[in-house]
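Would you mind keeping the following structure in view while I ask a few things?
Every protein chain but one is kept in place in this view of the complex.
So, chain A:
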Amino acid sequence: MSTSTTAVLDTPRGVEEHAATRLKYRSQAVAKPYFIAAIGLFFGQIVFGLIMGLQYVIGDFLFPEIPFNVARMVHTNLLIVWLLFGFMGAGYYLIPEESERELHSPKLAIITFWVFLVAGALTIVGYLSVPYATLAKLTHNEILPTMGREFLEQPTITKVGIVLVALSFLYNLSMTVLSGRKTSVSLVMMLGLWGLAIFFLFSFYNPTNLVLDKYFWWYVVHLWVEGVWELIMGAMLAFVLIKVTGVDREVVEKWLYVIIAMTLISGIIGTGHHYYWIGTPGYWQWWGSIFSAIEPIPFFMMTLFSFNMVNRRRREHPNKAAVLWALGTGVMAFLGAGVWGFLHTLAPVNYLTHGTQLTAAHGHMAFYGAYAMVVITMISYTMPKLRGREANSRGAQKLEMVSFWLMTLAMVAITLFLTAAGYVQVSLQRMGTTPMPFMVAQDHAATYYWLREASGVVFFIGLALYIISFFVKGKTDEAAH
């Protein structure tokens, strides 16, 4: 190992005493700060979710200090950024192990971490401390106006920063893969990550023509979550399943290819389910409905995949919590993306449900079930190793599994209550001969919003327990190993 590598790893933030004995490659340790940051930002995301959930029923809560739109930006941008931290941590851990060599440059990985964290933090502080219009002025949005579009609210300079961070990350991983062993898992991971970076470039395209703006906005959003991110998710899940089940790599990788083949065969043209009512030609109602109706299949295959691999396991891995998260990801991704996605994806249904609480219901369960959970699966499997043990103590795992159930069941409840709110909204505001105005219909759904907020509190408790589980001590039970 080069001296620079050692220097990085010997910093206080680096590995604990015996980590080297648990990691195949010492440079995998750079994943740790990424995962810690991911969890911290996740916490922030949920705090702002709770603020908004309350504003839904107590409209002037925290107004004018934190208007709803500000809380929403913070909530969704923290979500995206913590998932990106999670993907990056996963990449830094997984790629050296698959490539059977040290990371090309651990030092660059650490620098990239700090750049990303500081840029992200500054952006969030900007959202919260000055009016958005002032932030736009301060960051010279007029040079290349990209702000003010859902999920892409970041100042243009932050977007440039994200691209640079992504490039540094991809350079580091690509060099590692190129000079090491090439596996299907690492290849799919790299394809997904490169795709993520490439499609993000469309966030810089913001024409005055609203239809074109919206059309290519989906090149980022849809082609991420129903395209390249599924490749990343599949690769991460495959990696963890190989490790915890000991099932033959050939079998796992065959599944992986079939899943991601179905993802892209259905999901690319499936983008059409966003092109029904934004000014685009009517034929998209056919293309979008037919292809997006197939999109649940790859998600269902992920469910089958995770259960199948665990049932055929050749070893009892001591990290039971990681196995639970992997199975949970398979189920919840299918429910959130597959079932709740299908619910409103056919054009005649979407005509009524477009842009309602039903959309929010689906958005929540899909993001949680697929991407939040797969990142936590990865963290659950790797974090004990990064901290120098094969698995956490029995007590820590027990608490982690309690947090799994609290968060997951709370998310099921949130989804059901938002679905009920959506039903109220659609039937009162969109149907019938005397439709109600928006705000009047909202009042009729207030009970469901309260119940959503209560479920949100349970989610928050689950998350708090999850974080506490990292601090539970006790002897590791490796007897079954």
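What we mean here is this: contacts are C-beta pairs under 8 Å (C-beta built on N, C-alpha and C of every residue); 3 or more make two chains touch, one makes a residue touch a chain; residues count from 1.
As a working rule, contacts and distances are computed from a predicted model.
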### Query
Under which of the names "ABC transporter permease", "Transketolase", "Xanthine dehydrogenase molybdenum binding subunit apoprotein" or "Cytochrome c class I" is the non-displayed chain listed in UniProt?
"Cytochrome c class I"
### Query
Per the definition of touch given earlier, which of A:72, A:243, A:273 or A:317 contacts the omitted chain?
A:72
### Message
Given that one chain is not shown, which residue among A:429, A:455 or A:469 touches it?
### Response
A:429
### Message
For a quick check of understanding: of A:203, A:245 or A:271, which residue touches the chain that isn't displayed?
### Response
A:271
### Query
Where the complex has a chain not shown, which of A:141, A:203 or A:392 is the residue touching it?
A:141
## Note on the structure
Listed in rising order, the chain A residues that touch the chain left out are 52, 55-56, 58-60, 63-64, 67-70, 72-73, 131-133, 136-137, 141-142, 145, 147-150, 153, 184, 206, 208-212, 214-215, 250-251, 253-255, 257-258, 260-261, 264-265, 268-269, 271-272, 274-282, 284-285, 287, 351-352, 354-357, 359-360, 429-431, 435-439, 441-442
